[in-house]
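Take a look at the structure below.
All protein chains but one are shown at their positions in the complex.
Up next, subunit A:
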Amino acid sequence: MNARILPYVLILPVTLFLCLFFIYPFVLVSQQAFQAADGGWSMENFQEVVEYWKFPISMKNTLLLAAIVVPVQLALALLMATMVSKMKKGRDMVLYIWTIPLGISDLAAGIIWLAIFEQSGFLNSMLHGIGVVDKPVNFLTYQNPWIVFLAIALAEIWRATAIMLVILVAGIGLIPKEYYEAADVFGASKWKQFTRITFPLLRPSLQTALVLRVILAFEIFAVVAALGGTLFPVLMGQTYSYQFDLLNSGAAAAMALIILGISIGFTLIILRILRVPKGASI
């Protein structure tokens, strides 16, 4: 076959698959979101979801979670990736252990942390055992919103740092050793080597890791449902309740598009901040 056409033929099945199962439903959802009760085009659905009293709260909660969780994950993943990359023996073993949480679904992760924080959970047993509390405390209530927030943040950090770690370990592996030797000879301390060499050369991997993580952070749902229930409304939880509790698929579609819009916005910001100038890649 013609070598110029062959590549396009080869990517055709995937393209068709994505068109059929992604673009088509996306068009349908968009239609639903912009459709009024009488069938015409309108912003009714958007107006409805935005004006609902829970919308600002769930928006604030989602953004706050992302703002706390993602930077902590980034710092942890960078630290862990740097440590793993310096290891000579047992590196794969450590990586496997560190990535175990990746294999657990987000709902299961939420339930694991619920088992720690709930009234009859491990944390209470431990505190009781060492005599800090006389009787089990209910941490996850509306009286302790910050503990609920903390529990969700911890569960998210525990669950999803590994995805960034894996991407960053691969990225660090691509940086040639000579750069560090040159940096050593030309007087850069270890910290300067990290800020002046590792970090800038890691930009492509950081882009991927951050885009993935930020999108997932805006889609947070199951962990919140398990630990916070209705105490901690988030955008995705609202979408779910429009669709399945209120059976208002128009409003659910509008919510979904709002989340998509936010994700695209942040993706563009991340790509812009971490862009690599032409000719400046490894």
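Simple rule for what comes next: a residue touches a chain if its C-beta (ideal position, glycine included) is under 8 Å from a C-beta of that chain, and two chains touch if they have at least 3 such contacts; residues count from 1.
Here, contacts and distances are computed from a predicted model.
Chemist: Could you tell me which of "ABC transporter ATP-binding protein", "Cytochrome c oxidase cbb3-type subunit 4", "Monovalent cation/proton antiporter subunit MnhG/PhaG" or "AzlD domain-containing protein" is the UniProt name of the chain missing from the displayed complex?
Modeler: The chain we cannot see is, by its UniProt record, "ABC transporter ATP-binding protein".
Chemist: Would you mind spotting which of A:L18, A:M83, A:A170 or A:A280 touches the chain that isn't drawn?
Modeler: A:A280
Chemist: Can you say which of A:L201, A:A217 or A:I270 touches the chain missing from this structure?
Modeler: Within the whole complex, the residue contacting the unshown chain is A:L201.
Chemist: Can you name the residues of subunit A that touch the chain not displayed here?
Modeler: 176, 178-179, 181-188, 192, 197, 200-201, 203, 276-282
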